[in-house]
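Note sheet for the following structure.
In this view, the complex is presented without one of its protein chains, the others remaining in place.
Here the chain labels run A, B and C in written order, and each chain numbers its own residues starting at 1.
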Amino acid sequence: MSPPVATPFFFYLLAVTMLIGGVLVVTRKNAVHCALALITTLLAQAGLYLMLYAPFVAGVQIILYAGGIMVLFLFVIMLISIERTEKERQFNKQWLIGIAAAAALGGLFIAVYTKGKALFPEGRLTYAEAGNTQALADLLYGPHSGMYMFAFEIASLLLLVAIIGAVVMAKKRI
Amino acid sequence: MEAMLHISTLHYLVLSAALFLLGVIGVLTRRNVVIVLMSIELILNAVNLNLVAFSRYWQGIHGPTALHGQVFAIFVITDAAAEAAVGLGILIAFFRNKETVNVDEVNLLKW
Amino acid sequence: MHAIVEYIQSYLSSDQTPGAAGNWFWATVYVLLVFVGLSIAVICMNWLERKILAHMQVRLGPMRVGPHGLLQPIADALKLLLKEDIMPAEADKAVFWVAPFIVVLAAFTVFVVVPFGPTHAITDMNIGVLFMLGVSSLAVLGIVTAGWASNSHYPLIGALRSSAQMVSYEVAMGLAVVSVILMTSLHGLGLYGVGAAGSADTGTLSMIGIVQAQLEQHEWFIFKFFPLGLIGFFIFAVAMIAETNRAPFDLPEAESELTAGFHTEYSGFRWSLFFLAEYSAMIAVSSIAVTLWLGGWLRPFPNALSGSTWDLVFSLFPGITFLFLGALCFFNAARMPKHPFFKIQTIGLAGFGAALALIGVVLFIPGVRERVGDIFWFSAKVAAFMYLYIWYRGTFPRYRFDQLMKVGWKVLLPTGFALLILTAVLGFVEPPVAAWLRGVL
Partner (left out) sequence: MTEPKTLSPLDLDTPDKTHLDANELVINMGPQHPATHGVLRVILRLDGEKVLGLECVIGYLHRGVEKIAENRTYTMFNPYVDRMDYVAAVSNGLGYCEAVEKLLSVEAPPRAQYIRVILTELNRIASHQLWLGTHALDIGAITPLFYTFRDREEILKIFEKYCGARLTTHAFRIGGLQYEAYDGFERDVKTFVNFVKPKIDEYEELLTTNRIWLERTKGVGVISGKDCIALGVTGPVLRASGVKWDLRKAQPYANYKNFDFEIPTGANGDTYDRYIVRMIEMRQSLRIIEQAVDGIPEGPIMAKVPKVMKPPVGEIYHSIEAPKGELGYFIVSDGSTQPYRVRVRPPSFVNLQALDLMCRGQLVADVIAVIGTLDIVLGEVDR
């Protein structure tokens, strides 16, 4: 893998795409538009993962998030009628409180970052992405350092429970 | 300008924080449950971005196999899938009974 | 000036893909080549499908535009581009506009990692197969939004059907793919994942890596662990037809039930985008199948007919094929009616045949024939899949929706799981057993 080209340009492009997508998700009336904006955000984020030398996570992001979860969202949006909800009030009554809380959280972030900026010295790295998937697999199930094996099993159990739960919840007559 | 052009971990953290805040605003202010769920996805993604950015930072110190942040990101994605499935399942059950998708109308413990 | 030329030439001597070599010029050229090649392939496919299907159904197919209807796809494309683009009044304008582009983008982006040869790919990715599956699954989004944005019953039902279908068959498809990825790690040397990352014993997701694994193991994966590879291939072959919404799984566009499915309300240019996407998606999944099971760019019979003589014989195939096609054109030109009305058509067909024959002759030149051999074999295998698609369409009735789901979830998925487990077990057991057998014999 050659060194990345025009890193700042792509970073800002993807970052701006993500933020615009995020703003649209929060503000659009139509849920399908929100979903499309979210998909844009997710894909831009997959691009950022690639820039961070995390190709496997990027692939999972595309196949699971954009290709799986968002299809589920779109499916549900189409099953429930949205014509009516579009005409209704979009924000709830405590929107002011919500924004205030978010602003407070934002203030906290800013404070943390300004204080702790010095704690993040950039470790420069130029290494090939080639082994990324294999290294991840090694961490997850490898014989030498498979320290996440147990967590992985728990996650699969969680998924099983979620499947059963979703079926029980959504089915009219079981 | 130099700080702007050299993309460091902090850049990713700021982006992630902004995304997180957007998600929080969405969760706290929107009425439509579907959009609230999508905002939760935004939050989870912000966290993921953070994790992967730190994973890269960590690799710079401990070598290429220090991928714990990415492993965590994968777990978060798994969790997001489970959350979306169950959340939308609840949503459908709720909609079938109340014929609404607004969170502030979920004000009964049973119906 | 010299530096630029050197930069351009720098790729030619390397044994990498342009993406891996970081050569922007050649990467751009490859992107353009793939794009143009794909468009031509879709046009050819359009004509071939109509002709082959017609001959299966005792009719002639297009005969009017050009000799034997050869110009028909171009006429169709012109018609579609000039046609009025109708937007339903109640449609969601923005989404309606963007949906076909999502589908087309997803269908074309996939080709970034398709390896037409060891160096003939735009780039090679560490996550190649994952990338292909992921990006091709994005097409569902376009289909769902297209159906929704049309704001009409039939497209909506068609969209829901196709998304349900694509999502369910993706699972079986993924299982078959994973079984192949397991096979890549089996060199008969060690167990899975043993050794450091990147060592010879670990598997790979890279498309080029998968073909190279088949090369190293001297076995196409369709024959590996017989019949496991064959079963995996079969699962994939069924799932890929369902993925691309083709007969007999073409419920989303079931004409007799849903008129045209999700693209009922589309017309003109935007409809043609769906058409383009459908055919390039067919080519895309076929090339995944070819790469994973049929040895990608490798020529057939690498073991039985090995040696430099056979290499030479097989390297003549591209030229022979084109010469044959040219001869076919000449033969048909000779059979044309002798009436002056058909003069232009006859000349055109003969000219086309001459062009094909010329290409065939060029492909015999030693320097050229070594370089195009891999592309030719890859394309030939993909073309065989395309023929299968047409053949299925001419033969099979259509499944009902519940039966389709039953096939996906109750037949393919359990088979896929069994296949995965058996592949893993065999991969674990085979090396020691083989070693033991070697000791005994």
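As a convention for this text, contacts are C-beta pairs under 8 Å (C-beta built on N, C-alpha and C of every residue); 3 or more make two chains touch, one makes a residue touch a chain.
In this text, all values refer to a predicted model and were calculated from it rather than measured experimentally.
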TODO: Decide which residue listed in C:29, C:43 or C:56 touches the omitted chain of the complex.
DONE: C:56
Open item on the list: So one chain is hidden, and I want to know which residue out of A:18, A:60, A:80 or A:155 touches that hidden chain in the complete assembly.
Closed with: A:80
TODO: Consider the whole complex, including the chain that is not shown, and state which of C:153, C:343 or C:410 touches that chain.
DONE: C:153
Task: Identified contact with the non-displayed chain, of C:24, C:401 or C:417 - done: C:401
TODO: Could you please point out the subunit C residues that touch the chain left off the display?
DONE: 56-59, 153, 156, 247-248, 250-251, 254-257, 259, 393-403
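Please note the rule applied: only the chains that are shown with their structure count from here on.
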Open item on the list: On a C-alpha centroid basis, what's the spacing between subunit B and subunit C, in Å?
Closed with: 36
TODO: With chain centres taken as the means of their Cα atoms, state the distance from subunit A to subunit C in Å.
DONE: 31
- [ ] Report the inter-chain centroid distance for subunit A and subunit B in whole angstrom, where each centroid is the mean of the CA atoms.
- [x] 5
Open item on the list: Give me the residue numbers in subunit A that touch at least two other chains, ranges are fine.
Closed with: 56, 60, 68, 77, 131-132, 135, 138
Task: For subunit C, residues contacting two or more additional chains - done: 197
TODO: Can you check the complex and tell me which residues of subunit C touch subunit A?
DONE: 20-22, 24, 92, 94-95, 98, 125-127, 130-131, 133-135, 137-138, 140-141, 144-145, 148-149, 156, 159-160, 163-164, 167, 170, 193-194, 197-198, 202, 205
Open item on the list: Taking the touch rule as given, give the residues of subunit A at its contact with subunit B in the complex, in rising order.
Closed with: 7-8, 11, 15, 18-19, 22-23, 25-26, 31, 34-35, 38, 41-42, 45, 48-49, 51-54, 56-57, 60-61, 64-65, 68-69, 72-73, 76-77, 79-80, 82, 85, 88-95, 97-99, 101-102, 105-106, 109, 113, 117, 120, 122-125, 127, 131-132, 135-136, 138-140, 145, 148, 151, 155, 158-159, 161-163, 165-170, 172
TODO: Would you tell me which residues of subunit A are touching subunit C in their complex?
DONE: 1-3, 5, 30, 32-33, 36, 39, 55-56, 58-60, 62-63, 66-68, 70-71, 74-75, 77-78, 129-135, 137-138, 141-143
